[in-house]
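One protein chain is absent from this view; the other protein chains keep their places.
A, B and C label the chains in the order they appear, each numbered from 1.
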Amino acid sequence: MRRFLADARLVAAKDLRIEARSRVVLNQVAPFALLVLVLFGFALDADQRTLRAFAPGLFWVAVLLCALLAVQRSVSVEQADGALTGLRLSGISPAALFIGKAAAVFVQLVVLEVLLTAGIIVLYGSEIEQPLLVVATGLLAAVAVACTGTLYGALASGLGVRETLLPILLLPVLAPVLIGATRAFDDALGNAAVDGWAWLGLLAVFAVVATAGGALAHGALVEE
Amino acid sequence: MTQAIASPDVSTGSRGSRVLGVATLLGLATLLLFAFGPTEPDIRLHPTTGEEIGQFDAVRLLYLHVPLAVLMYVAFVLCAVASAGYLIRRTPWFDTMAHAAAEVGTVFCGLVLVTGSIWGRPVWNTWWEWGDVRLMTTLVLFLMFTGYLALRRATVDPRTAALRGAIVALVAVLDLPLVNRSVEWWENRTLHQKSTLEELKIQDLTLFTLMLGFLVFGLVLTWLLLHRFRVGWLEREDAEHGIASAIAERRAAIDEGDVDAAVGEGT
Amino acid sequence: MTHLGYLIAGWGIALGTLSLFAVATVRRGRDLARRVPADRSRWLTSSDGGG
Partner (left out) sequence: MVELNAAVALLGRFPALTGVDLRIEAGETVLLQGPNGAGKTTLLRLCAGLLAPESGNVSVLGHDLTTGSERRAVRRRVGLLGHSTGLYEDLTVAENVRFWARAAGLDAEPSVERVVGAIQRLGLDDGLLDLPVHRLSAGQRRRTSLAALVVRRPDLWLLDEPHAGLDQAGRNVVDTLIGDAVAAGGTVVVSSHELERVRSLSPRVVTLAGGAVHRDTGS
């Protein structure tokens, strides 16, 4: 178990260090996230009342689009120079590798969510009525998206059509996360009278299943 | 019968599958007869106003739509079970079955969406009802299995395709209850549960035709699965045959002089 | 009969698609059966032998 955690931490730290050096997510994905918010504004005629009403949904669609890019980056880091072969040859268990990769994506997603939250407050005029619910939703959804994304990144890795295949594989599976997180935000931002905390239950179930199932399935994948 | 080289007329049909095929066609004809013949259109009287309400003749689409929907789930569950079987046993039989069930299931799923939409237009007065649980679940299911088939098509190595496909299929089927839950809570206004079968005047003949629909489309599903499975099996045999001949070819093509020239040695 | 257009469209599309899929599957099978030698093929029958 200690070895497992140490390995996972090693992989996560490695990915985050690479991100700190290359700044791909910070310099490319984060501006893209804000751009998406602005484009929604253009598309919906920049009417702040409309934007505010739809802010939760637009927020989570933007998160999913950014997650696709973050996962692509996470996969390409290992494939650029055959590092994946090295990882398969190392003593790191596939489950620890999975948790490590997912943890790094999780951290990046949380940073993007913070940025996007600031974005909807400034651009759409949203107000946070329940900060605790926002934080809990953001964290649980990030776990769910990071784990599912990492698994599907591994499923599509090594294929010539990875970039185009990943969205069609990943996004339908994440439909419950999109719905759940959006409804929880509806409550937290005071947009609709729904019980946001009940939705957290659904997100929690998804997050737990994605973490455990992903670690398990990743073992079978790397063994191939 | 000579066993030499397969003649140009061979097919994936066998005596059994031909009997099944004929039975299926006869069944379809009977089903059409009942669906458009003796069964009554759905006409009820409104309890207070006395107006004629109901689905009228559009109900005849349900003898098609409902069996397709149920059997689509049968196909996808079969796919998930076969995928799990593949992950445990790693034999090609399970993989071929999972792939066949997924492909047939996806065709059924697409038809469920189309026929449902065509039925919904006159009955619900809309082609598409956002927030209807089963409709949204089916759409997500369709998209997930489109991805499954795309993944399999994009993967060259058969073993990789089998393994990754099995995982995707299992995730899709396990994800389904969560999709269903989330859509149900999302908008608590599902048209489906109020307006389908329970509300119909279930007459004996209506019920019989519906059951006949299950039986006939069950035969259709079985026939398609059988042939699609055999195609998958043949594809595998073809690939293995190709590999066996490629090995023989490679081994026969080794040329002493070429090898020496390539490694820089004289004889 | 009411909604005749919808009925024809629904049944027509469904049965048409299923027929096309069935024909395509049988064709694929025939093409493959021609390429696979007899000792590797199971279930296959030729039209003069089987039934």
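Operating definition for what follows: contacts are C-beta pairs under 8 Å (C-beta built on N, C-alpha and C of every residue); 3 or more make two chains touch, one makes a residue touch a chain.
Quantities reported herein were computed from a predicted structural model and do not represent experimental measurements.
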Contact partners of the omitted chain among those displayed are A, B
Given A:28, A:85 or A:164, the correct residue touching the omitted chain is A:85
Of B:19, B:33 or B:156, the residue touching the omitted chain is B:156
Against the hidden chain, subunit B presents residues 156-159, 239, 242-243, 246-247, 250-251, 253-254, 258-259, 262-264
Even though one chain is not shown, subunit A touches it at residues 3, 7, 10, 14, 17-18, 21-22, 77, 80-83, 85-92, 223-224
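Going forward, only the chains that are shown with their structure count from here on.
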When B-C and A-B are ranked by contacting C-beta pairs, first comes B-C
The chain whose C-alpha centroid lies farthest from that of subunit B is chain A
Cα centroid separation, subunit A vs subunit C, in Å, comes to 43
Per the C-alpha means, the centres of subunit B and subunit C lie apart by a whole-Å value of 14
Per the C-alpha means, the centres of subunit A and subunit B lie apart by a whole-Å value of 32
Residue ranges of subunit A touching at least 2 other chains are none
Subunit B touches at least 2 other chains through residues none
The answer for subunit A against subunit B in the complex is residues 151, 155-156, 158-161, 165, 168-169, 171-173, 175-176, 179-180, 183, 198-199, 202, 205-206, 209, 213, 217, 220-221, 224
Residue set of subunit B touching subunit C in the complex reads 1, 3-15, 18, 28, 32, 35-36, 41, 56-58, 60-61, 64-65, 68, 104, 107, 110-111, 114-115, 118-119, 121-122, 220, 223-224, 227-228, 230-231, 233-235, 237-238, 240-241
In the complex, subunit C touches subunit B at residues 1-4, 6-7, 9-11, 13-15, 17-18, 21-22, 25-26, 28-30, 32-51
